[in-house]
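To start, the structure itself, in structure tokens.
Yeah, one chain of the complex is gone here, protein chain that is, but the others are all in their spots.
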Amino acid sequence: MPRSTVFAAEMAWPDYQEQVKGGDVPILIPLGSMEQHGHHMPMHVDVLLPTEFARRAAEEVGGLVAPPFTYGYKSHQKSGGGNFFPGTTSLDGASLVNALKDVVKEFVRHGARNLCIVNGHFENSWFITEAIDLALRELDWADIHDVKFVVLSYWDFVDQASIEKLYPNGFHGWDIEHGGVLETSLMLRLHPELVSLQNAVEHAPATFPPYDVYPAKPDWTPASGTLSSPKEATAEKGDLLLEVCTKGIVKALQDEFS
Amino acid sequence: MPRSTVFAAEMAWPDYQEQVKGGDVPILIPLGSMEQHGHHMPMHVDVLLPTEFARRAAEEVGGLVAPPFTYGYKSHQKSGGGNFFPGTTSLDGASLVNALKDVVKEFVRHGARNLCIVNGHFENSWFITEAIDLALRELDWADIHDVKFVVLSYWDFVDQASIEKLYPNGFHGWDIEHGGVLETSLMLRLHPELVSLQNAVEHAPATFPPYDVYPAKPDWTPASGTLSSPKEATAEKGDLLLEVCTKGIVKALQDEFS
Amino acid sequence: MPRSTVFAAEMAWPDYQEQVKGGDVPILIPLGSMEQHGHHMPMHVDVLLPTEFARRAAEEVGGLVAPPFTYGYKSHQKSGGGNFFPGTTSLDGASLVNALKDVVKEFVRHGARNLCIVNGHFENSWFITEAIDLALRELDWADIHDVKFVVLSYWDFVDQASIEKLYPNGFHGWDIEHGGVLETSLMLRLHPELVSLQNAVEHAPATFPPYDVYPAKPDWTPASGTLSSPKEATAEKGDLLLEVCTKGIVKALQDEFS
Amino acid sequence: MPRSTVFAAEMAWPDYQEQVKGGDVPILIPLGSMEQHGHHMPMHVDVLLPTEFARRAAEEVGGLVAPPFTYGYKSHQKSGGGNFFPGTTSLDGASLVNALKDVVKEFVRHGARNLCIVNGHFENSWFITEAIDLALRELDWADIHDVKFVVLSYWDFVDQASIEKLYPNGFHGWDIEHGGVLETSLMLRLHPELVSLQNAVEHAPATFPPYDVYPAKPDWTPASGTLSSPKEATAEKGDLLLEVCTKGIVKALQDEFS
Amino acid sequence: MPRSTVFAAEMAWPDYQEQVKGGDVPILIPLGSMEQHGHHMPMHVDVLLPTEFARRAAEEVGGLVAPPFTYGYKSHQKSGGGNFFPGTTSLDGASLVNALKDVVKEFVRHGARNLCIVNGHFENSWFITEAIDLALRELDWADIHDVKFVVLSYWDFVDQASIEKLYPNGFHGWDIEHGGVLETSLMLRLHPELVSLQNAVEHAPATFPPYDVYPAKPDWTPASGTLSSPKEATAEKGDLLLEVCTKGIVKALQDEFS
Partner (left out) sequence: MPRSTVFAAEMAWPDYQEQVKGGDVPILIPLGSMEQHGHHMPMHVDVLLPTEFARRAAEEVGGLVAPPFTYGYKSHQKSGGGNFFPGTTSLDGASLVNALKDVVKEFVRHGARNLCIVNGHFENSWFITEAIDLALRELDWADIHDVKFVVLSYWDFVDQASIEKLYPNGFHGWDIEHGGVLETSLMLRLHPELVSLQNAVEHAPATFPPYDVYPAKPDWTPASGTLSSPKEATAEKGDLLLEVCTKGIVKALQDEFS
């Protein structure tokens, strides 16, 4: 019998409990941000995309998707333009670490033993690591020793063959794929009504010196806020990305949680 | 010219900046929880409802709605059944305080000076108070002295006349309106597909002694998780609630932010 | 043989140990504040009153009274006039949570298993909840699983019959009983030398809109700092309150700790 | 006109404000502990004594005494016997630091500019230092730059001449004056009803190696909990101590706050 | 006149003050770790190397080198083998953030306005970012607005031409250069007595799936603890690295701090 929803928060608690109590059903937690993504995209791209990947993977592996984290860590100049942009709305590192630690421990209390963090905002990465490490420590103190976490960022599943199709004129690294072809293609496929490609600003890929400065220097970031041009984005590329990343995420969950 | 959206995160940053930089446009931040709401309702009722009130109020006053907080403070036995229920997924007090403090300071950085917390989960209340107090302290240190906050829970705007219509057989207090007529009527009106009234469990209003015990005693809470029966809920009552609460919230914002 | 004192800190440690080590003797911890209580009462009302209720209950149930917390959480405008008053001297939420958490864990180290928080300051409530929750978590990590807490505020034991005697002209809710008939009557009975009823300011019961604003607006609070008039307070009403609340507290302890 | 009380919390707020708002009136904050003090003394010696010294000094210099801190930092083996004793009830360092930081900032908000910490528990010392340093930092952020603190422990004012009178058979250092002649003499003078000198255990002065071990080794501490014998304590010695210490404290306040 | 030392802690304070008070002299703070680096290298490689780069750069730009941080953030499986190795000795994220925040604020108190973090341990990166962001916030509260930070990891200055010389058989990315050619060549050049190349374990470059798991799976890491073979390391390659990285760091400091 098909489940009516994979979104845990859309379920009544007895239905949720039925699925979670055994421990095997993976819980997928999308982590995003509210962050500027250029002139052509909305500020919750990093919430929408990991939530969709989590949904697709949950459908495949029989998992459940937790409510997304709607705010994330501060935007870094070289991967998100910098936190000085209006609209970018971020948490301190400790705030993110503690909130995520709390939430994963709650899912373990419900019975879950297989948890997956589906990250959509690069800057969250190390604070996820810390949150999971602290959660495992506290679970250990509570004599719970059988919890497994998979932590992933969806773009890491794009393989070389796909990169060549997505970036026929050369790929400049995931770092500067902020508001570029990757995210824009996915949004064009999933939420075209939220994309105004005509507002996208074309510019050369952002380049940075091999170090950081603080306070960030706004003139290092293209004025639009994107770090590479989204002009080559298409809904078809979005399809390709959805397929390759979902497939990779599903395989990861199957490999680690079975 | 009508705005295409009141949801800040659906906007591109230049459009957002245009509205926020002057300081007058109110930012409304919905605060919810992931919490069991009985056998007949999903676990994100406390996110959906304040987000909708925030949306309606923002339409009226020219405000913007920030992404909701999808997790909140621990469920209290006398107002949410207790945090021991499966599905209820909560933050420590400090985690909520710090995350909310961070977020409101970011909106102030963007230029906002009028902020409204639209609470949908009773237990969040005092941690909102603390977050706002700490944020005001830090803003003061940063020499920003003109920020105003309105903090509200939507049900506090239901007047006596409405209560009599909603509860013709007697009203037992907001405390035990957990999964009862208030929330169920609103959900029936706004998200009927997420309500299974047939699964609702009828029971007498929960009664508690005049003190709390910890660890909570599960047998103090009706087994369904609701604290009063939702059986008298109707979409029409939802309409009444939407009207009276929205009107009250709008008036509050107009009174305080003009 | 009667005990010479119920105040734990008045005992030498071997006598204390003798009583506590078995685990059954309840420890009652009064939580107060230093907070303005109008022109006619001192600022430690919220310490004196719960300490006295703790003492009376301890006498009845064979418990011990711990030293009171002399400072509490910030005064809220609608229940204490607001924290902007001179004299009101408050802790941040985290400070109160951590100090209380530490103290209750120490009593458990001594052997106590039945602890009661006797609250005299409304605003402490949710931070007590958090402190107890965190303490139980850490006790769980320490493999101590048999600790029980009763958390109470003394006024919650005033029953309807008493309310009618105390407020023959109508009761406006505990919220605004700040420096009003409740506290003043108790102080007149217990510490008349600290009350200057002639300095009390008569005013209509404070009314507030159904939301909060921050920074608080001083003109929302009556200039005296009280929220309802203490003019109808009498020592006789104090007797009534002492009787009904002590009886209720004693019953709670007997019900939960036996 | 004589003031009716020096205890700030015994005053109504308008009277308190009248005295504090100018900034010159010193606020004296007693810091104690709940700590075992041998078989012959109660566990709040460290609260009672600094409160009395604060009271006497406040009378002399026109200051006000704040409510005492009733709990303090963990008992150290070489100065308090060790925190493993039943009855000793202590705060973590951070809890004490934060609570004290909060409280002193509140007195500054009221207008006070001259604050004195009157310590009665040796182990509090460095956490007072940290609390004051953090408070000064935050006051600096708030653009308040004229606050002065005097931090003292009353026994540090005992001069050499007095030591010779108090300890005619030789003085072994303040470290081991835990429950010994110093504190017992003061208690005999001030609170004889709380002292049971007949229960005092005579033993040689405690000696310790020149290092600490953790976990503490209980057999390093005399079984009574005192570190030197109280047998030579007398109320007359208490008078001497009251005089010399009060005089010293008064001079310190006059020197620093005028 | 040549300075006798560039190490700030080797100077007496008046000499230090003379250099720092003007604000222009850069302070370089090496950040390392205690972390296993395979069978052939000691565990303070990440301290020794950034300290040496800091020293060389300080010589060139007239800067001063602060004492290194001898412990760093937890080793990540894909860049340091994982924190489960014996010997690896790490800090929680918050501990590193707070300690670094404290230290940089102290140098600013001394007068420094140009600070450079010279990182030698990849996993420190995001916690440095957070520490600097929090320090800038607090400096802002203290009305100090002219501090600049350069944050760098020395290996990021290795250019493509050098990579080709260092890795003639192909470069597999900095991620897995843990205990490999990069660090081993530098150590062979600088501290040959601490390297036992004969103990080095040859193995194929480590490969990892595109996600992380927690708890880490030890069998994902080569048993030696290195992630790529150090067998091709030579002191001559160390010379090349010293030259290219020092040059790059010097240029960064000159560009940003002049």
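As written, the chain order gives the labels A, B, C, D and E, with residue 1 at the start of each chain.
Here is the rule we use: a contact is a pair of C-beta atoms (placed from the backbone, for glycine too) under 8 Å apart; a residue touches a chain by one contact, two chains touch by 3 or more.
Quick caveat: nothing in here was measured; it's all calculated off a predicted structure.
> Quick one: which of E:A66, E:V118, E:I132 or E:V151 touches the chain that's been left out?
E:A66
> Can you work out which residue in D:L64, D:A99 or D:I132 touches the chain that's missing from view?
D:I132
> Touching the absent chain in the whole complex: find that residue among D:D156, D:E202 or D:E243.
Spelled out, the listed residue whose C-beta touches the missing chain is D:D156.
> Determine which one of E:A94, E:I144, E:L190 or E:A235 touches the chain that has been left out.
If we include the chain that is not displayed, E:A94 is the one touching it.
> Could you tell which one of D:H76, D:H203 or D:K231 touches the chain left off the display?
D:H76
> Name every residue on subunit A in touch with the hidden partner chain.
Where subunit A meets the chain not shown: residues 140-141.
> Spell out, residue by residue, where the missing chain touches subunit D.
Listed in rising order, the touching residues are 73-74, 76, 83, 92-94, 97, 123, 125-127, 129-130, 132-134, 136, 148-152, 156-157, 209-215, 248, 252, 255-256.
> Take the complete complex as the reference. Which residues in subunit C touch the chain that isn't displayed?
Within subunit C, the residues touching the omitted chain are 138, 141-142.
As a working rule, only the chains that are shown with their structure count from here on.
> If we look at subunit C and subunit D, which chains touch each of them?
Both-contact set = B.
> For the homomeric pair subunit A and subunit E, should the interface be classed as same or different, according to whether the shared residue numbers exceed half of all numbers used?
Looking at both copies, the contact residues mostly coincide.
> Using only Cα atoms to place each chain's centre, name the chain farthest from subunit E.
C
> Where in subunit A do residues touch two or more of the other chains?
Residues 92, 94 of subunit A each touch two or more of the other chains.
> Chain contact graph: line, ring, star, complete or other?
Topology of the interface graph: other, matching no listed pattern.
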